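Following: one structure in structure tokens, then a few remarks.
Here the complex is missing a single protein chain, while all its other protein chains stay put.
What follows is subunit A.
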């Protein structure tokens, strides 16, 4: 091919000087474009080009707006406009004309018009709406070409909201006699499925028809849809496995027309598509996998020719074999195949070989051993993508023995890398390896130092968080080793601070200052004064952000008790007590207090206290008297932020009443409180007929010209300044220079004779692949948790003793505290947020980071007394459910306090009650297991999800007003008790608001236990799959897991929203976008509107607000609190529904269920 294409641009001038007759038809079909291109090639500078194009664009602009321009000329102009845009010059004035051309031109012009539209606009462009009618017209055309053009443009871009308008026409095309139309229609539906899956859900059966189409092209096109569908939900399409296998067998056997061959390989694209589908279907499913073994084997066998296309098929085949349920014979063949890839001299194949190895080595590490020399060679490959992929392979074979070498290789690569994406990814991997397999403390600290320096501000915030948690919590049982780790950290940080600190990233500085503050007392002979001095120096450094300064000040507060440190602290606090940054100012004042009062310091910040021995009175009961006093003096009771917002919104809505006499006043107030309100205002005025007063309203404050100095958050200027400073400082942080050892190591490798190099490689190999021998089972290398981790986090259960201690010591607030923990924090995460906010309610703190940090150190005790706002007294009545074994329970708040940099996740291990029950599992016996608070709720039938010889797991859904409870009933059907049960639930689309009883120490024989998850759906989905597992030990030391999956539907999360007609009206106006759809009316006796609405109400838990004549208004909410309003109206034999919601996709999802319900009626 490349031999043929020998003419290059360098030949252009000579070609142009030729007599234009010879190539005329080809080169200048559009002469003006030809002229333009020629003149551009003759130019020498970018500046000249710009001038020329601008002149050209001006000419185009004049021509398109002239009424005398014919469509034919317009077509030619459009091509030139496309060319200008391709060169990077904007020609947006021509967009509208492109649409016009598509609309009005004859076929030849239409084609260019459609092309221009598809190149100029993207899906969200407003002008696209103007195209809808044209597309509609062309879809109905009798001209095959016009229909094709319309379908082509539809499959490239179409406004999502307008899909219903053309969907019936596109569907109709699926039965068109012309295969090209059928094929394009299938692809258009594929596109629709991608952008609005709910719209095409009802035509799934037609996809099946397309799959059985007699034309291979149409069938191939339908596979795109199936791949997508199966990716999302493999279980629903298992029945098609046989068909896919049959198709693949025919393709491989050469049964397709020769037209579909590509370099003598039958329909490779089709083969690859089928292989991908099969691998998705066969994943973790033995019986389905068995259906495909034979055809996979045949594919491997047939693909023998030495051409890229066969390698592409082979690669996909190998991938499928390793994805589906394994069969040893096939695995062997696949492994051989990968071997050929890896050793291939062709670099592209080598890359794919390595890529295949990355997932193969997880199952079979011996393959890595076979190719160790190739892997070593690839590590030094000149192409960085090969290196990168090799590191990926190494990452997956890392174990305790080779971790040091592999991490070194990864860090070497990182130091030379300047791509942000790669850095983020690799830094995370290094941190993971270091944490998991670290051989010793010193290495760990040093590696993490490099990670922090290289990762900078880019890396994932979890890395420093986890690291600090590890330092704080410890990693094993041996106290001594843990102390040693801390001392190492302190040592290395002191050395770092003594040298130049300007290049250290902010995150690293924060880690350093925290560790020094906490642990520098551990080092013998280290004066706190010295550390404080170093910190003070850091504090004054110009490029340190205020967030880091806040960390440094906290560290200084911890150290301020020591001799000499107090004076320094005084100095620092004086300087910062006039800081513009309120957080810093507050911290400086705290520092001042603490350094002057050693007794207070010792109480608040005790040295070396175990991290979990702090008693945090999360109910803030010590403030009770203060609060009641304030209340008695007439202070307003505390309102949670969301409550305040709600009220604000209501106020605002009130002020929008068009007839109100007090209009001017309320209007002006609302424009101040919320800048969005003017838009709402204009909307309501356009909607209500009686809006003249409003429009005339010069009463609104004109805020545009006024500089906003004061805002919701207080004085604005100061915050901006901080942000600006932060940006400047970040930009100023330079990259870390290379370490000298690095250069040395490389030169060593390049010099020296061949044998030395060989020896080096052998040595490297033995260090890299150590521990991969056959005696090590493959599991050792996997990422499974069964690996013995070097730095394993303390399991929560181990904390029980210390938290027990804290409970004993907090005798006064014990009961209220624990109630609070169990009910408010666990049951309702919103409340837990409130409590976090309490500390911040004076509004000076910047973020949760510093806040929780202080909480951990007990400073809020000081702070709380300064609080102006009355605080809530948290009382909870729901104590009954947690009766047993309080001492076993961990206190999540303490945990959260120690996380320091993360807000707490409401995850704990709560023991739920175990009720010994009968072994016969029936619905009633299961239901009888329900605790009282569940049994009163409406719930679905209990269904058996999964079971094995010792445990069976059933589940049902209980509908609570504020959440969907996913109730899991575990019953032990064996003769012996099982231990260490823990339930894990995984669903990314849902939010777990709380959970109960997901861990259990033991479940006696023939007994049951109930655990439940309160789930919320924050983003609407028509259905979601929840997957989970129960791990347990039937035999001591041997952990087994039981997997389960279940589906939850949008309707499970819908609750009625009770409001009055007026409230409905206000809410309706506050949302702008609406979705409209016609629904079927239920015809029966009585009023069809009433019948239809009540059917919807029954099935979908909607609330009918009002029915007036032929219109009805209905409201519901998606848990937790996203409203969706429906306005229904009888319109010519069907029910026209308008839906509005703040969540854009909620109306679509809800409509789907409305349709479904009414179809079933």
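Throughout what follows, a contact is a pair of C-beta atoms (placed from the backbone, for glycine too) under 8 Å apart; a residue touches a chain by one contact, two chains touch by 3 or more; residues count from 1.
The rule is simple: contacts and distances are computed from a predicted model.
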item: Omitted chain, identified by the protein name its UniProt record gives, among "Proteasome subunit alpha type", "AP-1 complex subunit gamma", "TRUB2 synthase" or "AP complex subunit sigma"; value: "AP complex subunit sigma"
item: Selected residue (touches chain absent from view) among A:58, A:107 or A:580; value: A:107
item: Of A:197, A:234 or A:268, the one touching the omitted chain in the full complex; value: A:268
item: Of A:312, A:331 or A:589, the residue in touch with the unshown chain; value: A:312
item: Residue of A:79, A:454 or A:534 touching the missing chain in the full complex; value: A:79
item: Contact partner of the left-out chain, one of A:183, A:396, A:486 or A:996; value: A:183
item: Hidden partner interface residues of subunit A, rising order; value: 1-2, 4-10, 12, 15, 26-29, 33-34, 37, 72, 79, 82-83, 86-88, 90, 106-108, 111-112, 115, 118-119, 122-124, 143-145, 148-149, 152, 155-157, 180, 183-184, 187, 190-191, 194, 216-217, 220-221, 224, 257, 259-260, 262, 267-270, 272, 308-309, 311-312, 315-316, 347-348, 350-352, 382-383, 385-386, 388, 421-422
